[in-house]
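Here the complex is missing one protein chain, while the rest keep their positions.
Then we have chain A:
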Amino acid sequence: MAAPVNSVVNSSAKCSSFNATSFQKKTRSRLISIPGTRPSVQNGQLLVSTGVTSLDYLLGGGLAVGTVLLIEEDRYDSYSRMILKYFLAEGVVCRHELFVASAQHTPDDILQELPSPILDDVAIHKPVEQPRLSHEPQDSLDAMKIAWRYQNLPKVQTALASSSRFGHYYDVSKMMEAEIREAAKCHRFYLPEHPTQSSPTHSPMLESYSALLKSLRDVIQREGFEVTAPMSKSRNILRIGLHSLGSTLWGDDLCCHDNPRHGHALTTFLYGLRALLRSSLSVAVVTVPSHLIQNRALMGRITRLCDNAIALESFKGSEREANPLYKDYHGLLHVRQVPHLNCLASQLPDHKDLAFKLKRKQSHIQCGILWPFHLFIYFDL
């Protein structure tokens, strides 16, 4: 669209206000631009990355802000804990705020084990050692002979990634350095430090869950994560990681009995959590030891109360380990639920047989989800 310039004397600031046509370019409503987020291509929701790029792909591009991801733990809680750590590490790298709650391990223990990000988006490439002739000078080793115009440009990563600024890659064999980690603001909730006060009203929620919900609400209000908070401040996302909810250490007998006495405690908590998240700029990842929960109806209710739900089944210790089909993978991944937010139907992944693997590539180990059998696109994450 051409806006005619009035004259050279008038400053250029004026020419944009003169419209010769009646067509107005439709400007999108002011998108909150927060680092580490992007709008979804399907329904325009604001998405954050889970830290594992292929999990983002399965969930439709990422985790929508204001939703809950439920991870059903594998038997020894190794891989679910790893995905939780990836989620928190992604928050550190994108400079979001973190909230970590656990009853078994101190949140500091979990934070110290975060994987280290591979910071330049460049595959670490060791040039193959060629035996050099004696008359070659030292500094010409890096100079390219034929493609010398490109020698000052960074090496480009060949693996596909939707946008490298949205999801990052991590190296599980190394821990995140302390200065990167401490730069992120983190709120902690360790259950043994919160003495349980018996509530006067008989609420269906346990004291531990009430304390956790109250702590979350306080953090959201105090730090200004609510959607209705004034827009003058720069906005940020709060990433909430809740480890092993429903286990006995939270005081819940969901995992012990077939007909638990506190059958409604966790479901009430999840309901309150989702209400809290919908009205704030936060995302939550909750892990639940579902292999211990015997009551399948209860597990179904818990799944319905969360927006996204995946289940991890590790091959360690099960009879599937001997199956030759599975020998390259570490476990199966089941997508139990994908949300449909502001639209009629959700985008389910095309393939139902998903397996995951911790891949050791060159010098680092990354977590990846593979599509076995016919579709062998290898997502290097």
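In the analysis below, contacts are C-beta pairs under 8 Å (C-beta built on N, C-alpha and C of every residue); 3 or more make two chains touch, one makes a residue touch a chain; residues count from 1.
Note that in this section contacts and distances are computed from a predicted model.
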| item | value |
| --- | --- |
| Hidden subunit of the complex - UniProt protein name among "Cytokine receptor-like factor 1", "Ribosomal protein S13", "Elongator complex protein 5" or "Glutathione S-transferase" | "Elongator complex protein 5" |
| Residue among A:42, A:104, A:215 or A:337 that touches the chain left out of view | A:104 |
| Residue, one of A:226, A:253 or A:353, that touches the chain absent here | A:253 |
| Touching residues (missing chain, whole complex) on chain A | 23-28, 30, 39, 76-78, 81-82, 104, 131, 133, 136, 145-146, 148-149, 151-152, 192, 247-253, 255-258, 289, 291-294, 316-317, 321, 330, 358, 360 |
